[in-house]
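With one protein chain withheld, the remaining protein chains of the complex are depicted in position.
Showing subunit A:
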Amino acid sequence: MRTLAGVEDEDKWLAEGIAGIQHNAFFMHRALDANNLREVLKYSALMLSELRTSKLSPQKYYDLYMRAFDQLRQLEIFFKDESRHGLPVVDLYELVQHAGNILPRMYLLCTVGSVYIKSKQAPSKDVLKDLVEMCRGVQHPIRGLFLRSYLAQVSRDKLPEIGSDYEGDANTVMDAVEFVLQNFTEMNKLWVRIQHQGPGTVREKQEKERNELRDLVGKNLHVLGQIEGVDLEMYKETVLPRVLEQVVNCKDKLAQYYLMECIIQVFPDEYHLQTLETLLAACTQLMPTVDTKIVLTQLMDRLSNYAASSPDVLHEFLQVEAFAKLSNAIGKVIDTQLEMPIVGAMTLFVSLLTFTLRVHPDRLDYVDQVLGACVVKLSSVPKLEDARAMKQVVALLSAPLEKYSDIVTALTLSNYPRVMDHLDDGTNKVMAMLIIQSIMKTDSCISTADKVEVLFELIKGLIKDLDETNAEELDEEDFQEEQNSVARLIHMLDNEEPEEMLKIICVVRRHLMTGGPRRLPFTVPPLVFSAVRLVRQLESQGGDIAGEDSATPRKIFQILNQTIEVLTSVPCPELALRLYLQCAEAASDCDLEPVAYEFFTQAFMLYEEEIADSKAQVTAIHLIVGTLQRINVFGVENRDTLTHKATGYSARLLKKPDQCRAVYACSHLFWVDDPDGIKDGERVLLCLRRALRIANAAQQMASATRGSSGPVTLFVEILNKYIYFFEKGNPHITPSDIQSLIELINNEMQSDNGNTTIHSDPFFTSTLRYIKFIKQKGGLMGEKYDPIKL
């Protein structure tokens, strides 16, 4: 009925109840003042009768109870003072039991009982036992709970625990425990029973109300946890088994969950550790709907905190084989609770793993065992789709990464990749990213091919397309970030030992080659550079050639060649070209002329066949020229061939200015500013003259098409080249050449801007300023410039 009534009604009933209490309390106080025992008993019973109501929700009932509670304190003071009522407390104890209604009778009895214990006229254990037994008469859940909580409260300071006044003789701490246990058991029964009352439609409300009452029950466990003198033995033999028996037998989800939580929170860690088996066995017997995972998680959290608190306790963990027990229990829970969602199982594994990592950081086999169990569980269910479960798996996999700053440790876990296999592609990638980030963060170096193999197996989600990846769905930015990470990772693979390093490179290469056209442009360059670095290392070590299989630059270059070749099919010719040039340079440093030549050949072929875009061509030409200029390994013939090719390409560029620039760049091919570099001044001059011709042509073309010739930039640039070679001492460049070029530029500028204001070209101006400066500076160089008149 109560549940159907409105809140308003309930407020009214509460007000009525309070009024009733106040009314009778008034008369009770009058009788108290008059020391009239009979009247006191009469009015106190009437007052307490207000608590017999069934109309109030637990919260409102609590309000009412508290009012009565305050009055009972007064009453207790009166009962304590025999001179006021004139009756021995034992008689009083009988007298209050004459009350006809059980609820007031029991409240009064508890009140007198507490006085009785205090008087020490009877052993406290007998009184306590009597009280807790007599309270059975109140079977109404809410009224019973409050009554028993009153009993717990008044008896709290009168338990015969060690060190208390009431201990000794026949009263032992065991009696205190017995009392609290019994009260707890009964309260729990009452609490559980609430749900069986009233129609099912209000189940939800009942759950809520029950939740409000749970602390009344839990209080008993707190008391148990606080009783002085409960040693491990007693806890193990009596307290825990009894409490657990009640928890398991009540078969109520809410109670089991809450009480397990309480047990874990109120009793000391070391007790938990020593009774782990019992506690865990109980966990496996809970109702399937109980969230066992949270319970276990809390337990493991507490234990791991305990382990962390002091290194001294660690041996206890080993002694009781905490890990094996926990692991077993979790296995059982997962096996028995078939309805538990996969996310639950995963959460459990995460907790267990966290526990292991904190308690047994040295036991990698434990970690692996947990992962193994996880694999088994994951294999038993269809493909993981629950996002939360996935998250848990990620957490599971991340935990070892965080714990062991050395990623390498994680790589030795054989079950690690097997767990990863159960992730979906997206998550797999996230996980792979985490692994890479972890490596980056700790700056750890992966130094053996085996480990690299494992690592790449782990991050294969990033390395290649997994089954059903839909390319269109991928976010371009994410993809780039992922691939950049892989690229960074490649640089973390390093070993001083060339042999091993070569192996690493081969492993990486094998994996990367599976990546497909979208990934290769990202992943090949770091690989190439890594290899090149190895080559240079070998070179600096003297490049001893040990045997057929050993790491030789030649062999590495072969690999590189093959690797870069793949890029051409991607197609990504510009990149391939750059890499070829890079390799060529490295080969040159190793004095491997044929190899370098081969690389150049490849580069040129790419240029010819694949690079069609004019802009790309310009860039490529400059790269080629730049590289070629630096390479000094070639013999005259080879070099001629290559330079000839390069100049040839330069002259065939589409745009005149590009042509011009490429051609004057080629001039450097004939003048290497090294002591033993090639210095072919004549061909330099030829190049520059040719550039001038092209510049002229460009100028004419410009004036023909646009009616005005373009800026003189090209000429100024060529002028600068002249000055460069002049200064470098090219005998074919004379001051008069420079002089005439300056005049030419001046003319061009005048003819160009004849009718408008003379607009000076800043580049030209600063070039002239430079010549002036050198002239003024004098010295050898100044003298050289002497013939030039500005």
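To be clear about the criterion, a residue touches a chain if its C-beta (ideal position, glycine included) is under 8 Å from a C-beta of that chain, and two chains touch if they have at least 3 such contacts; residues count from 1.
Here, contacts and distances are computed from a predicted model.
Colleague: UniProt protein name for the omitted subunit, picking from "Apoptosis-inducing TAF9-like domain 1 family protein", "Vacuolar protein sorting-associated protein 26A", "Origin recognition complex subunit 1" or "Methyltransferase HEMK2"?
Modeller: Missing chain, per its UniProt entry: "Vacuolar protein sorting-associated protein 26A".
Colleague: Have a look at A:P58, A:G113 or A:P141 and name the one touching the chain we're not showing.
Modeller: Going through A:P58, A:G113 or A:P141 one by one, A:P141 is the residue touching the chain not shown.
Colleague: Quick one: which of A:G100, A:P382, A:G635 or A:P762 touches the chain that's been left out?
Modeller: Spelled out, the listed residue whose C-beta touches the missing chain is A:G100.
Colleague: Using the document's definition of touch, tell me which of A:H23, A:K42 or A:R193 contacts the absent chain.
Modeller: Within the whole complex, the residue contacting the unshown chain is A:R193.
Colleague: In the full complex, which of A:H23, A:R52 or A:K555 touches the chain missing from this view?
Modeller: Going through A:H23, A:R52 or A:K555 one by one, A:R52 is the residue touching the chain not shown.
Colleague: Tell me, which residues in subunit A touch the chain that this view leaves out?
Modeller: 52, 94, 97-98, 100-103, 105, 133-134, 136-141, 143-144, 189, 193, 196-197
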